[in-house]
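Only one protein chain is missing from this complex, and each of the others stays in its spot.
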Amino acid sequence: MSISEEAYRVMEDIVGAGYISSDAVDMEAYRGGVEGYGASMGFAKVMSRLPAAVIMPKTTEEVQKIVRVCNLFKIPFIPVSTMFWLAQSVPHVEGSLLIDLKRMDKLEIDEEHMYALVESGVIYSQLQEQAMRRGLYTTVPGGGSQVSVIANMLDCGFSPLNFRNGFPSRRLLGIEWVLPDGEILRTGSLAFSDDPFWGEGPGPELRGILRGNAPGWNGSFGICTQMAIKLSPFQPEKLEPSGISPHTTLQLPPKRMRWINFTLPDREALINAMYKIGEAEVSAAMTKVPIFFRVVAKSESKEDFWELWRKESEESLAKFHVLRVLLIGYTSEEQLDYEERVLMDIMGELGGEPRRTKPTDESWFKNADSAGMWLMAGGYISVEYCLETIESAAQQGEDYATLKKQYTPPLMADYGDPGWFQSIEIGHGGYFEFLIFYDPREDTNRVDHFYLETAKLNIKKGHWTSFCGSSQPIRLIGPAYGPNFHLWMMKVKETFDVNSLSNPPVPYEHDVFIDRAEWMHPLEDWKDPIKDWKDPNME
Amino acid sequence: MKEEKIKLNVTEIENFYYDITRCIRCKGCKWVDHIYMPGVKFSTRCPSEKRYLFDSYSAYGRLKLAQAVIEGRLDFSEKMLDAIYKCQLCGACDVGCKRNLDLEIELPLEALRIRAVESGKGPMPQHKQIAGNIEETHNRFDAPHGNRQKWLPADVKPARKADIVYFVGCSASYAHPEIAEATARILNAAKSDFMLLGSEEWCCGYPLYITGQIEAAKKNAQHNTEAIRKSGAGVVLVSCAEGYRMLKVNYPKMFNKSTTEMGFKVVHLTEYVDELVKKGTLKFTKKMDLRVTYHDACNLSRLSEPWIYWEGTRGEWGVTNPPMPRRRGTNGIYQQPRDIIKSIPGLELVEMVRFRENAWCCGAGGGVKEAFPDFALWTASERLEEVKETGAEIIVTGCPWCKDNFNDAVKKDDINLKVYDFSELILQAISL
Partner (left out) sequence: MNVKEGLIGIVGNENFSDNPQELTFYSHDSSLTRGCRPTYLIKPKSGQEISKIMKLANESRIPVIPCSSRVHFYGNTVPKLGGIVVDLSGMNKILDIDERNRKVRIEPGVTWSQMVGELGIMGYRVMTPLLPHPARSVLTSYLEREVPLVPVYEYGEPMGGAEVVWPNGDIFRTGSASAPGYPESAGSKGANFEGPGLNFIYLIKGAQGTMGIVTWANVKFEYLPKVNKTFFGLFDDLEKAVKPLYRIQRLKIGQECFLMNNLNLALILTEGKKEEFEKLKMALPPWILVLILSGLRRRPDEKIELEERALMKLRSEEFREMKISTALPGIPSAGMKLQDLLRKPWPNKEIYWKHLYRGGCEDLFFIGKAIDAPKFQEIVEKVALKNGYPREHLGCYLQPIEYARACHVEFNFYYEADNIKEIEIIRRIKLEAAKILLDQGAFFTRPYGDLANPVYEKAATYTAVLKRVKNIFDPNNIMNPGNLCF
């Protein structure tokens, strides 16, 4: 299905002929389905479509005009930044316009007031470098510094570096947004002037409808064209890049930054350490180290990984309790030393021992380390990642690990690893993530089953989930949380996307997937599943 | 999972189906290594991605095109050829991907061109023209083969027998005799005897290989290898990065051998001179008060690691057996040229933002200069923007094709910058 010539010509005039294409070869390069995050899982296979055309605007005005053209000609559209989350970044319906925002790469930093104004084409490593040069830093997410700042801030925004600053949605300042009907909304202080330094209000905060908890609207509520995000005070010395690929790393200034890995005698001690460190209000980042992270860090290939991994066992996993803590001397070298003494006091009480730790960072500050997650088996997805409390995170992990046993294989055996968790908001919160690995060449139906079963497990156990609104069937999750948050969400969507053009059928794309995937039908036991969804744009 | 037999063999693109379909779209092939990321400016490593923007002009997009070819969804249309040939095959994508993953990128891109030529649709007409030149006159310029050694000055006498044979290459033989002359004089100054192959030296075959014309390239490779063996040389010295990579990496690749099995060692002038300087055999006596920046030519740096022949199986979880060797660009020729510069009195080395394995290609390679001269020039201009930021007065490189392209860009953009080949710089520094 193609875009009408009339529409195409108008859009060509808007951006210039060099920035729009509908050529079959160009479109093929945007194919989803078998690669990347969620590679070859049912959703990617069933719901991926080639775009009918790709367009690359440079300015907000161009974006607005494009969205208006889409509304005029009833063309579904999907905005993308880096397309790292490939399964969610490709159209799900025929005849879609893919709006690639890579040309929008403005990056400005207000050093004194500690914020950065970015457009969708800016990625974290770019921002982090420029921030660090100004004595500031940002939270580079677990997804890696190769992800788009805007897309990630709307969608996730989680990392051990959240230890001090917590929830991503609070890090949003002034936002500029093209709504699905083409109106431009500016929030916070951006509603009044060109200065996006503050994000609240005026009055009730419309940024509340732009981003919820993860994974956000996933492009189904228009397009964010600019966003200001908070940066945090950092320390003044340079993190020197060194090494040749693949051994590149940042040398940490030893008197101002230090990672320390601690081994603790058991899981409870590790959890207690997290709480106590939070209570003591020290450290800049803190994460449990899952054993497979450690093995991946020592591997440059699958062969390396499997050679090491096969030496691990349930016993070795049961003894592996490593807490990785980052100290930053924000105020002074003395402050770092003080924090280290406090840390040692806590570890002394809990039986924690410091391990030899490299004075470098190749993972959290600027790298795209998450790519290593594909090293093991070629297929990876996190079936859950959410912010709650440390103890909820620990419990949720154990529950998931128990369920996972039934699905291993095809899931990679991980000796019962009960998930990964970190501390945020100086111990007030905890972040939980459960990663699974599988070979995409194999039958992935049971991987799909496991993924869905985790949603049901969350409901059964009253766990929090990030997948409120897309990424799990909304008609399953919706009634359970709120309750019925999805009804409000759909009302908001219907108000501003009357023609249902912004990345349909998100946020109920997983409902449609399950409807279309026969192997999912036996699991479809909730009250009101979607049946025979019809693309409104096809009628 | 059934085991599949695979080889690191670019004549069958199916060998790389796993790599092609395991791309995770992290765009490590596009971005400068994040550890070295400077900001928005100079943040990417792929010229075609930056110039043409559509995914089909990036490595991640071209892998999708390769997948479509293998799966029979697309053939080699004009547009497809445009997408796959507007690429210098500079290897930046390969190295970028391998920072975090273990996938082959450069090899399937080479294999894609080979498949295009096999289909009868590729390469570009300009590449076919050059193939014709090489077939006729054994050089890419269609210049008389008999003139290949015309550059040799009267007072430089190659040895009849020596351990070193200097493989001059088409550029130095015909277009840049000053490079060949400088190289020869440097060897003289170091009292290193060397041989020349004379009329037995044919084009190294780079323009054939890199455009997918592998059968023709193999012919030249066979001839040159035979000539080198006949000469009895243990070391082949080159002053051209393209020649360096061809002889060291692609010849064994075409012969299904490893570099170590070829029977001779391939050495670039900068490697050789660096050794001589460190041994004390060559001394830099002339002071040159200049701010210089060094351009890492792709074929000398990230693409130059020795080739390791491999065949085996891929099984459960994608694990290969025996373990597939990975060439990640770590051990390319990076430090030697820099050490030379640092030992020349008065030279101040300033690095560009994108250096070593992150270097932005000069723009000339991969058949781009021939088929898409505007794109080649644009790429060079982008690089010269980076040079401008260093404040360097001269740029030096180890490849005559880089030198050419930079000079063209200097002229076009009217920039105050001198472009040196390394041989010229060394010659000046040893006061000859």
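By written order: A and B. Residues from 1 in each chain.
Basically, a contact is a pair of C-beta atoms (placed from the backbone, for glycine too) under 8 Å apart; a residue touches a chain by one contact, two chains touch by 3 or more.
Note that the structure is a prediction, hence the values are computed from the model and not measured.
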Can you list the shown chains that the omitted chain is in contact with?
A
Based on the whole complex, identify which of A:57, A:219, A:440 or A:469 touches the chain you can't see.
A:469
Sole contact to the chain not displayed, among A:31, A:186 or A:324
A:186
With the missing chain put back, one of A:332, A:357 or A:402 would touch it. Which one?
A:332
Full-complex touch with the removed chain, picking from A:23, A:200, A:237 or A:535, is A:200
Identify the residues of subunit A touching the omitted chain, counting contacts across the whole complex.
112-115, 135, 164-167, 169-170, 179, 183-189, 191-193, 195, 197-198, 200-209, 211-213, 230, 232-233, 275, 278-282, 330-332, 334-335, 338, 341-342, 345-346, 386-392, 395-396, 399, 424-429, 458-459, 461-466, 468-469, 477-478, 480-486, 488-489, 491-492, 495-496, 507
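Note that only the chains that are shown with their structure count from here on.
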Touch list for subunit A against partner subunit B, complex
18-19, 21, 23-26, 28-31, 34-37, 39, 54, 56, 82-84, 86, 100, 102-103, 105, 107, 122-123, 125-126, 128-130, 144-146, 241, 243-250, 300-304, 306, 362, 366-372, 374-378, 412, 439-442
Where on subunit B is subunit A touching in the complex?
1, 18, 21-28, 31, 33-40, 43, 53-56, 58, 60-62, 64-65, 67-68, 73-74, 77, 79-80, 83, 95-96, 98-102, 316-320, 323-324, 326, 328-330, 334, 356-358
